[in-house]
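Just one protein chain is left out here, and the rest sit where they should.
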């Protein structure tokens, strides 16, 4: 922690801050400049609220210098984390891994048809929602466990892994039998009870950035799981809320290279939620891969016009196949590969 | 729903939209203007995703016209909702009701000392946190049930009601024995599992606006509880996230008159979280009352410099007392009263 | 400037940063902590781009510690600036000063009628626009110099001062004959050519915060004028752009106490633009005074329903009079007065 005193702070004020730092267990270094005195405090505890010092007399600014996340930082594992799902599918390795599927699982036929087509196009993971947390209490709420069973059957038939959103910690045991990867949605990114429970499992987790979460907060949420011992965590950019209303969210593609530098965790992107409009999904998917994403999450529906939810942002199988062809051209530009 | 066709949309395109509207169960009105054709669709279902029509050929814009919340709307109860806590304390009536107390309950002495002083100054509700959802997994996490018991004892001794944050639906039965009002925190504003469970109780709920939630989303979250039959819901502005970094959040005071016009639910404000800095709490508290708030939530600590959490935004008892005197001058300017 | 080295930065990396700091003319203090080395650099020039050091090997973070504004800072003039318009009207003194008038000057009758009514209600300054910078090129663009003349005539008749927006530096000489105070609009807050020209006059300037400007940027824009020798500058909060769309802007009332602490300049507020809706003007005006504003800028029109611009956010004379009565109750709560 660095404390900058006000111009003209008195010796008594400076000494009071030093005394309090020492009482809090810090080692203190004092730099006396022409206009400002700067105090460096070494040995800060992670649960320290640095704002407490901002209110002392004579203090101008207090700056934290220790990153609040540690296990999630790139320094902790400079070589990067690879999540190995099996059968050669690794998130964070040279391959860009694609997860695709419908917003909501609707029927065995629907999910099987989608699984078949995305597998042919080169996706490795089937995504599908069984519990739908809708903003309105009056909207379709999902098929629940029955839906998960349909998804698992379809995935196995076509050699795919599965990912689905967990909404409450009580669902973890049941869902473990159906999914290869838990998804934590944007609205639950700071549901610490849920994060802690997932940290006690060893199953891979896909953690989506909250729509108003900073990158640092995303990494702190990951830290909750890592602190529990679960290092199989992938992060996912899905758009942040800004003043712009034409797109549903503003897809913050810069988060991809930024977070890959700050952290060793794989970084994926969800261009479907990032824009909320079908005709913008392909451009944003290409952009995310060009920016270095380790994987994508894309909504695909066999019949988007009649989807029970989010049809407006779903690709149909032909559009998805075309996108996969484009991505195969782009990946080599940044030294990545895409499985056929 | 109103659908605006593009300039030059063909008759076939217009007919396709009309056909699809009828197939979805709408009555359709067609207005043919000089440059645009406009279709009015009557009878929209609440779970309808109007974006589905945006992607049809020839459509320029689709506008929802039914508010997605109904039970929470002012029209549903034009006279306004009053939450009667008992002993004459009513949120939403002529009195501006003040809840005050520490961020975290720390000890019987601490909470009793705070309760005593705020009661003397005119607060009616004791607030205090027992489960602390901190952004960092390494920070103090609260005293739990033991803390709630301390709070209840202190409140009863000084004639106060109690409010505390519920973090997970599993805590509802236990907490019901200690609190007169559940608080739902900003991070849980869209935790629909929790909201639905609270809708099944009849205990008052204080629902805080999420830091990136629109006013409409706040009302939709309230709707989840109202739909379950619990109408004892008060809303609370506590600051939204913007580009400005000098204050922790941007306290959106305009939300007070706006929401009071849109909804019959009482509207409170939390100036402590709204700014995150002690020296800004009093100005923002005064501003909230001047703007028409039905109540305030204020962090008060007997010894802010040594508080275990959020000391930097807590008032001490003397500052709180001074603020209460100022509020008593302001309330009559808008026809409100404040109990002595 | 404080430079925090990465954990594990090598001695060579640290030495390279020190060498470069010295070459740039800084005195350097080195603090070697357990995990990080921190370098304090004293003597930073104001035009120094501290990001240059962020890219050196081994550097984790670079923090500026000198505020980039100096003449605008509270330390420069701790007693505060008072803008004396004459005849006892002082912005920044104990009186809360009210400027009111129409968005656009439309005719001699209109401006005279408004001037008469606002003067009776206690306003001291007549505001009115003669050049209207509209977002759309097809909207009404104002009466120009003729309008200013009408405003001046009306103001003199009713004992009011005048303020009007200057759009381009070429207008300064002409406008000087008509206005007592120049207004710089939100869109021009960073038009440095205009600010520099106004800094060379000695006429009071009302500088509005840009809709996406931080408080620091607002103070830097004021600094441009102060650096030219014109200290008669008042600042004005008028709402910032956020994700919330129900109100036109989010009126950032906390900026009032924050800026009054950071700077000696008077701080006003414009609740009309801050919300964009007539029925929210009065609550926000009351809130601004309760938060400590030195003055208000309020749109008043004798016939809002037929105003040529911004009628939707204008009060009529009766509404304005009622608001003034409410403000007279609130002002004493914070030790301020309002002239009758």
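Brief remarks follow.
By letter and in written order, the chains are A, B and C; residue numbering begins at 1 in each of them.
Everything that follows uses one rule, which is that a residue touches a chain if its C-beta (ideal position, glycine included) is under 8 Å from a C-beta of that chain, and two chains touch if they have at least 3 such contacts.
Keep in mind that what you see is a predicted model, and the values were worked out from it rather than measured.
The omitted chain makes contact with just one of the residues C:220, C:235 or C:297: C:220. Within the complete assembly, residues 45-47, 49, 51-52, 54-55, 68-69, 133-140, 167-170, 187-188, 190-193, 196, 210-212, 217, 220, 223-224, 227, 241, 276-279, 305, 309-313 of chain C touch the chain that is not shown. Residues touching the missing chain, restricted to chain A, are 212, 214-216, 240, 242-247, 250-258, 261, 274-275, 279-280, 283-284, 286-292, 326-327, 329-330, 332-334 (touch as defined at the top).
Counting over the whole complex, chain B has residues 2, 4, 6-8, 27, 29, 31, 33-36, 38, 40, 42-43, 60-61, 63, 65-66, 75, 241-243, 245 touching the chain that is not drawn.
Following the convention adopted for this analysis, only the chains that are shown with their structure count from here on.
Taking the mean of C-alpha positions as each chain's centre, the chain lying farthest from the centre of chain B is C.
Judged by shared residue numbers over all numbers used at their interface, chain A and chain C contact each other through mostly the same positions, with over half in common.
If you average the Cα atoms of chain B and of chain C, the two centres end up 31 Å apart. Averaging Cα coordinates per chain places chain A and chain C 39 Å apart. Chain B has residues 212, 279 in contact with two or more other chains.
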